[in-house]
Every structure is written in structure tokens, then in C-alpha cells.
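What follows is an incomplete set of chains from the complex, kept in their original frame.
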Amino acid sequence: MLINCVVYQDGKRIRDIPVDEISQWLGRGDSFVWVALRDATDEELTAMQKQFHLPDLAVEDAMHVHQRPKIEEYADSLFCVLHLVEPKGDELNVGEMAIFAGRDYVLSVRNRSEQGFLGVRERCEREPELLRFGSSFVLYALMDAVVDRYFPLTDAFELEIESIEEKIFELGAARSNVRRLYELKRKVMTLRHAVAPLLEAISKLYGGRVPALCAQTQDYFRDVSDHLYRINGSIDNIRDTIGTAIQVNLAMVTIETGEIGKRLAGWAAIFAVATTIVGIWGMNFEFMPELKWRYGYPMALGVIAGVCGLMYWYFRRARWL
Amino acid sequence: MLINCVVYQDGKRIRDIPVDEISQWLGRGDSFVWVALRDATDEELTAMQKQFHLPDLAVEDAMHVHQRPKIEEYADSLFCVLHLVEPKGDELNVGEMAIFAGRDYVLSVRNRSEQGFLGVRERCEREPELLRFGSSFVLYALMDAVVDRYFPLTDAFELEIESIEEKIFELGAARSNVRRLYELKRKVMTLRHAVAPLLEAISKLYGGRVPALCAQTQDYFRDVSDHLYRINGSIDNIRDTIGTAIQVNLAMVTIETGEIGKRLAGWAAIFAVATTIVGIWGMNFEFMPELKWRYGYPMALGVIAGVCGLMYWYFRRARWL
Amino acid sequence: MLINCVVYQDGKRIRDIPVDEISQWLGRGDSFVWVALRDATDEELTAMQKQFHLPDLAVEDAMHVHQRPKIEEYADSLFCVLHLVEPKGDELNVGEMAIFAGRDYVLSVRNRSEQGFLGVRERCEREPELLRFGSSFVLYALMDAVVDRYFPLTDAFELEIESIEEKIFELGAARSNVRRLYELKRKVMTLRHAVAPLLEAISKLYGGRVPALCAQTQDYFRDVSDHLYRINGSIDNIRDTIGTAIQVNLAMVTIETGEIGKRLAGWAAIFAVATTIVGIWGMNFEFMPELKWRYGYPMALGVIAGVCGLMYWYFRRARWL
Amino acid sequence: MLINCVVYQDGKRIRDIPVDEISQWLGRGDSFVWVALRDATDEELTAMQKQFHLPDLAVEDAMHVHQRPKIEEYADSLFCVLHLVEPKGDELNVGEMAIFAGRDYVLSVRNRSEQGFLGVRERCEREPELLRFGSSFVLYALMDAVVDRYFPLTDAFELEIESIEEKIFELGAARSNVRRLYELKRKVMTLRHAVAPLLEAISKLYGGRVPALCAQTQDYFRDVSDHLYRINGSIDNIRDTIGTAIQVNLAMVTIETGEIGKRLAGWAAIFAVATTIVGIWGMNFEFMPELKWRYGYPMALGVIAGVCGLMYWYFRRARWL
């Protein structure tokens, strides 16, 4: 579905054009065309390929779902795939944004995502002095917008882990803690899948030898890279924390089990002794003189209480009870 | 066993030729020979070596089973080994495909695998404009076909892990979960063995300095590499998830054991106390006044019920029961 | 908030100047301006940007909180972000220091931290022969001051871990040990977040190709790098030790639980046997001759004591009790 | 101990020579001397050093035991240390092979190993067209022979792990499984010690800049490297599998312990209830009307059976029994 198709000249918006006028605007040197598609069909992509002479392999990639984030250089154009990650209920939805960028055009194709990018176009049009850099600035602006939307996710992950941490030493919460940690881990891995390959790919757009297209906008791509590093650092931190938290949770359960084992053993011992003693005086021997004593019964109760008290005191001191 | 042996010129199929005519078609510059063998004997390979002047070490490698995936450069030819991984019952079967590629020939040798590659030849013949790139395009087409068959495997792995995850917090499923996770891990490692070395090797066929043979088809090999990266990413993800899942499974069992320990301890305490009390009134002392009481028995039952009820309430509050 | 704004010439302090005189002092070649801000507002930063022609992206970064430590090179200036880490109660507070350094100016902006850096200025002014190196020496002095304040933290971490280690084999301390280890881990990760990215970034300021600004002060930056390596080494060591310590703690609890299980089992067996025996003589059969014996009761007590003694001796030998 | 000392010319064996004739055959350009020693004494090595002008540091290394596998380049010669790993009872015996190779000589010194290498000499002499490459081909042939003998070890390791895996989900085998896994791990680490450093070292003999000596035999060393990669891959795989297997074994034991805990708890509850009930009717109160009933006793047995049956059914449904 075509969202819009606009010509820009000297950093300023000229006008919306129909798709089949595109080729007239290419190759003039001072203008570029910026087309945005959404959930594009194969036909739309083929039409675009004809207008912009897009490389075959890149178009084939854009037609398939589940691409890996990447930046590929073709002769004088770039093909980028970015992941659009957004919360959807309890899960994360992963869409894709494919961007074709050449000297005089930018084509963005957004798939399976509810996130809109009209704001990026508006922001670019408000800054004509930057938009004058041409298509590579648009490429930057789109990447920047995609990457900036990863930050709320890491913030949410960090909040979630803090909320779990508050309960990590709480008895009885172990089961739900582990479950939440596991689900968090899955989400973190999904985001990592979006970030890590991009981080590697983007390093080709600044620093040493960069594609001609990005020569003037290197600093901007370095800025995106820096944001990705920050996100990646958070992700690594969260992963590490999740691992330790599961381990600690398990340790707490084991410790608690051990303590319960001790208490169980202690009380079991006390009552086993009492039961044995009352059993002795419950035997039916004829000649058990103490059974005849006037104060035999209170004495028996006293003996039992005494023995149990002694044992209680002993276990208490040994910190079993 | 010879599958077929065909001469191509200008991207078009000329005709099938017998093996001993091969050498007449080499060195003409505009044509190449594409030979496919299956479970080749040493004699067949030696015969091929004579026709194509294949390097000794490469032929020796192709004669041995259990090669590691690799791409080796000899003077002006390439020698590739790929793993063919296919499900066979509950296990994965690992076959091998050895490919010798020179300027005017491609020889593929498939061993110990049921997968056929006739489709690759058909696809190539349908696209003469690409087949005009010569033997390196055939090499690409074969590699691409092999690698594309890894995708259903990672999809199956991901389905399996999702199916395990549904039961990961289910009591009583721990044993079968661990078993399935372990078996999945083995399969994943088998696929990783096929993918990781190839990923490393293929990086020599695009980017910086590439063998002369692949100079024009670099973008295609980069595309294969990209697919391998995707598969490798999935594999890493699955491995990581398996590790965490085993850990989480163990945590759930430990947590459950701890809870059972608590309940056991709680009920044991209640009944131990009751047994001790009834034992007291079962003693045979002569002077136990309450035994003579008219309502001694109901009182005793009441005491027992009261004490047990109190303990039950206490343990309940402490969340042991 | 402006802390101070001073002009230096030939390594000597000339005088404090108001902010709007700054631009008059730039570009003279032999002097530089050193401005220190604290918790700067966006307006203050924009004012500075005008005076020093700071790069847009860097200023934007400085306006946002939670930057990652980094060193970025712009045309002929450097932009550095450092983390200021200081204990605050039981937690670590993380502030930031952004430094803009050009040939004839240094601007430091300290955010969300109580740490002062007046001492750095004093130290620099005491050593005019070093201050003659110009702004890059000031940059070094600031970085050195920030990094030196990481040392007391690693020392405190090492003390904490030693204090935990003293109790690691102590029964009953497991719970608090794990808690302390977990909290220590969090703090260590916070410091690592400050150190690791900086370590990577600073390597660009010495050794091979360095920014023109730092050409003469390379050895000083290598010295900072060396300090960071030491801190990083300590951090890695502590992390590794924490991991092992949690594992060992868990092992000790498991071992203790196992021992308690043995003791519980042993005593339970002894008393179960005793209870069964006394139960036998508590049965109401009419023809139980031993109940009539004169010394039946002492015999019974003897049998019980004997059997229990035997079992005790057996379990003792088997090291269960 | 001298094994043999032979002169070769143009790839053909000339004749055996005594040690003190060696120096007469050096420096002729078309011939080389191949000497093999076994468990050489320091005197023998010093004698060889004089004949071949071997570098001091290399000879010192060869005199000491427990070298790390390595390949060192000296002016125009190479010094290699390889580990000879062979099974010896239940353990692995690690011997060493030191090889000195110059333009016109090869000296191999085998220490503390029962493995013979006469076969290598025979194989070389059967292929004069390859032996014509000179000493570097001999070096290759020796390395190849050493490395090929690592394969049976990895095969044995894989068999052992498969044999353990068959029992990994078998109750009661945990103890011996863990023991076998631990012992296997030790052996694997011993082989890894032999392989990993060599893998790193051998990469200097092919590819980019190689020692003059190996310029013509690069492909052969790449072949050895490829074998080492395969072995290393197996080792990594086995290590990973051992780790997971220990983890899984532990999980199975924990799961089983948990299940036994449940059953224990279930049965304990049933019998505790029964014991309490019979204890109640064993009390000696005077007024317990049911004791006088004609069918009191069967009723009591019925109550006990009923209660226990109910509990049994309940626990069964909850899958505790």
C-alpha cells in the first residue's frame, strides 16, 4: 500500500507525485524522491524495482518475511533491513522495515507493524538545512526513528527486573519470579535479535571506508551506532542479571528447603521421643511398679515435658528450630 | 554413480555428453561442463580427476567421509564441502556434497543423502541470463539450495522449543521436558556443525579479495552468507533458550520439592502431636483421674481436634499447607 | 550553573572572564579557555554551543541524561562522556561528566553528582609546565580525576567480598551471603558499565593514529588507560569470584541439607523401631506370656535400649549420625 | 637413541650415513638429511646442534619435557613441538615430538611415546615426486602422521559419550554417569591441549606470508590445519555435550528425588492418620461406648480402611502416588 511519494529539491518538499512519474525525477542531481510503502505486495515492489532499478537480490529479500537486520551495499545504493519491535499484549511483535537508498531516492517498506513513521517525514521537512544532505539523511532519520523506539523497551525490561528483584528474597515468590524471569529473557532475546546484527552492520557506515552515499552524514550514523551500543549494553546487563537472578532464586529455595528440613527433623525427633515414652507406659506388663504410684501419671507427664523441653532447648541452640 | 554430465554454452544447455568427451569441451572459454555424481566410488572420482585435473588433496578429501564444511582455493579452482542435513525418523542424517569448480567446469558429488538436486539444474536452465555467469553461478545455485534446506530444520527446532515451553511450568512434565531439550540440543549441535564452519569459509567469496572465479557473482555469495547468518542466529538463540529452559525446569522441580517438603512437614507435625496425645491417654497408670470422667472421651477428642485445628490454622497462615 | 570560566596562557591562569567574552579569546593560538558547568540547563548549553561552535549531535547528547561513556571525534574537537560513580547510602549513584575539548577550549559539564573537581583545576595550575600542553592536558587531568575515583569503589568491593568469604563456609549464613553477593554484583555491574566502554574508547587516544589534539599527551592517556585496565581486571576478578561464591554457597547448603537428611533418617529409624517394639507389648492379646514375667518390664526396656543402641552404633559407623 | 639418519637427493634415498658425516651433505642444494632420534639424551642433542647449527633456544626447549605445541621460526629454519597422545590403560599418555627443519635437513626427536613413525619414512620414499619438495614435505608428512593419530581418540570419545547418553535417563546410573563424564572431560582436555595451540601455530605456514621453507608446500599444511579444525570442532562439541550431560543428569536426579519426596509424603500421611485413629481407640477412658459395641471392632477396621482408601485415591489423583 502506497503511503506517500514526494519529490524534494534543495532540502525542500516540491510536491506529491504519482508513482509512474518517479523515473522523470531521477538523475537530475539536485532532487530526490522519497517513497513510503506499507505491507507492500510483490506487485508494488516489482513496480518500484522498475522505477528505481533496484537490485534483484535486495527486492527478493524485501518480499520475504523474517529477514535479519542488515545493511548491504550494491554498486551505488544501500539496502537496509531493520526490525520494528513493539509490545503487543504480553508479547513483543516484530515487524520489519526495508529501506532502499540511492543517490536520488529513498524507498521505505514497512511490514507487519502498527508503528507509523509520518513523524520522521515531518521532522525532516522542518529542517531543510539537514535534508539538503539528500537521501542519506533520510536514511539516517528513518534508522534513528526505528532505533529510538527500542529505548522504551529496555526501560520496560529494567523496570520489570527491578520489580522482580524486590521479590527475589521473598519466600513463596520463587515460582512466579522464575516464570517472569524466563518470559523477560525471551523478550530480551527478541530485542537483541533486532539490535546485535544492526550494530555490526552499521559500523560500515562511519569511521574508515564508508559507502559514497554516506560520506557526508557519517557523524549521524555514528550517533545511531552509539544509541545501539547503549541499548546493547542494557541488554547484556539485563541478560546477565536474569541469569544471576534465576541462580539466586534457586539458591534461596534450596536454602529455605534446607531450613525446613532442619525444622522438620527437629520437631520429628521431639515427637518421636515423646511417642516412644508414652508407648513404654502403655505396655501391658503386669509388673510395672510406677503404674501403681499415686503420682505416676503427673511424673510421666513431667518426664515427657522435661525430655521434650530439653530437646527443644538443644535444637534451639543449634539453630534448627 | 553418474547422475548427469551436460555442456553449457552462453548460458544455454548444449547437450548431454559421455564422461570421456569432457576434456574436449574444456578450455574453449565460452562453455562449461556440469557433472553431477552421487555416492561416487574412488574409481569414478579418479576418472573425473583425470578429465578436470583436480588437485590431489581435494580429491583425497572427497573420497573420505565426514569432512568438515569448508571452501578451499587451489590455483584457479575452488573445492567446497557442504553438509546435507535432513531429518530421518527422530534423528538427523548428515550427508555431504563436495563441489569442484573451475573456470569451465563444475563437478558436484553427493554422498550419503536422499536429497536430490535436479531442481537446481532446472532452475538454472530456466534463467540463461544468469547461467551466462558460468560455473561460479552454478556453484552459487548449489550452495544456495543446500543452505535453503537448513531453514525447515530451524523452523522445526523453534516449533519444538515452543511446544516444550508450553509445558515448562507444568508439574510432572519435567522429566520429559529435560529429555526433549537434551535431544533438541543434540540436533541443534549437528546443524551448527554444518553451518558455523561454512559461515566462516564463505566470507572469503565476497567483500575484500575474492577468488577470480567468483569476482562477478560476489553479491550472490553474500546472499548465501546472509542466509547462513540468519540460520546461525536462530541456532544461537535456540541453544541459549535450551540452556535457560533446562535451568528453569530444574528450578521448578526444586521449588515444587520445597513446597512438598513444607506440606509434608506440616502434616507430619499435626499427626505426630495427635499420636502423642492419644498415646498419653493410652498409658496404663492407675491414677489418671480424667479416664474416669463421664465426658473424658469427648473431651479427649475435643482436645485433639482443637490442637490439630490450631496447628492447621498456624501452618495455613505461614503458607506451609 | 556556571562554576567558573578562566583563560589560560602559556600554562598560566590569566583571569576569570564572563561567558560572553569567551569568543574573543578563541583562535589566538597561545591561550585556551576552561569552562566548568554543573547540572547545566539546555539554555546554558546552547549559549556555550554558540561561543565554542560545538557540534550539534554532541550538544544534544550532553542535554540528555543516561549517556554511555564514550569519546567521539568531531573535525578538530573531542566529545567525551564519563560516568561519575559514588556511593550513596547502600546504593551507587551514577552521574555524568561531559567534556568538550577543542584546540583552545575545554568545557566540562557535570550532571547529577556531588563530586567536585575544583581540585583538578588547582593541581593543573600548580604545574604550569604541564598545563602548557593546553586543553588536551586539561582533558587528561579531568579523566584521570574521574577514573581515580573508581579505585576506592573496587577496594570497597574487594573488602566486601573478603568479608563474605569469611562466612562462606559458615552454616546458617547462606541466606545473607547470597543476598550480599547479589547486591555486590549489581554494584559491580554499575561500575563496569562506567569502565568497560571507556576503556574501549580511550584506546583511540594513544598508540597508533590519534586525534591531532592529543598527539603530545598520548603518554598521559595511556596512563589513564592503564588505570582503567587495572580497574577492569579487578571487576572481572570480582565478578568471577561472585559467581563461584554463589555456586559454593549453594553447594554448602546442599551438602548440609544432605547431612541433615542423613541424621533425620538415622534418628527416625531408631525411634520408629522403638515405637514398634513398645507397640507390640501394648497389644491386648490374652496369651502373651512375657507380660506376666516378674522381670518382663526391665527386660522390655533392655531390649529397646539394646536395639536402639545397636542401631546408633551402626549409623555412627556409617557416619550418618 | 638414533633411529636412522639418511641422505635424500632429488626425492630419492641415497644411503644411510653415520652422524659425523652429516655436515658434508649440508649446503649442496639438491640433497637433504633426515635424522630421527628417540628419547634423545642431552649429549645426542648437543651433537646434532653442532652438525646442523640449530638455534640455542630451540635445543634448550627440546631438552626439557612438557613443552607446549608450537611452531617457531628462526632465521631460515623452523622448530616445531607436537604432542603425541595415545591411550595407555584408562589414561592418555602424552609424549612429544620435536622437529627441527632447515633447507637441507629434518631432525625429529620423539620423547616418551610408544608410537613409531617408520611408516612415514616409507610413505615418503614411495612418492619421490613429492619428496622432491625437500625437507618441508617431510615436515608435513610427520605433522600429518601425528595429527592423524588424534582421530581415533576423538572417535573413542564420541563412542564413550554415546554410551553414556544411553544411560543418561536411566535411574540409578547417575553416579557412574557423572564419574564417566568427568573422566572423559579430563581426557578431552588433554587432547585439546595438544590440538588448540597447534591449530593457532600452523596458521602461519599457509595463507598470507609464510616462511620461505614452506612456500611450495602451503596446500599440504592447509590440509593438516583442516584436520586440526575438524578435531577441534569435535572436541568443542564433546565438551559442550559433557557440560549439558552433567547438567541433565543432575536434573534427572533432582526430579527423581522430588518424586520420591512426594510418594514418601503421601504414604507417610496415610499411615500417620491410621496410627492416630487406632491410638484413639487404644485410649483407656472408661466411658467410650463404641468399645462395647458388638461390631465395634469391624467398624473400626472399616473406618481405618475407608479413611486410608480415600486418602490413597486423593493422592493418586494428585499424582503423588
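As written, the chain order gives the labels A, B, C and D, with residue 1 at the start of each chain.
Here is the rule we use: a contact is a pair of C-beta atoms (placed from the backbone, for glycine too) under 8 Å apart; a residue touches a chain by one contact, two chains touch by 3 or more.
As the structure is a prediction and not an experimental result, all values here were calculated from the model.
Sequence-identical chains make up the whole complex; the displayed set comprises 4, and the total in this structure is 5 copies.
Rule of thumb we're sticking to: only the chains that are shown with their structure count from here on.
Connectivity note: excluding chain C, the chains that remain are still joined by touching into one piece. The angle of the rotation superposing chain A on chain C, based on CA atoms and rounded to the nearest 5, is 70 degrees.
A centroid comparison over C-alpha atoms places C as the chain most distant from chain B. We define each chain's centre as the mean of its Cα atoms; on that basis chain B and chain D are separated by 24 Å. Annotation for chain C: residues touching 2 or more other chains are 282. In terms of inter-chain touching, the protein chains here are arranged end to end in an open line.
Contacting chain pairs in the structure are A-B, A-C, B-D.
By the touch criterion stated above, chain A contacts chain B in their complex at residues 55, 57, 61, 66-68, 70, 72, 74, 171-172, 174-175, 178-179, 181-182, 185-186, 189, 193, 197, 243, 246, 249-250, 253-254, 256-257, 260-261, 263-264, 267-268, 271-272, 274-275, 278-279, 281-284, 288, 290-297, 300-301, 304.
Touching chain A in their complex are the following residues of chain B: 168-169, 219-220, 222-223, 226, 229-230, 233, 237, 240-241, 244-245, 247-248, 250-252, 254-255, 257-258, 261-262, 264-265, 268-269, 272-273, 275-276, 279-280, 282-288, 319.
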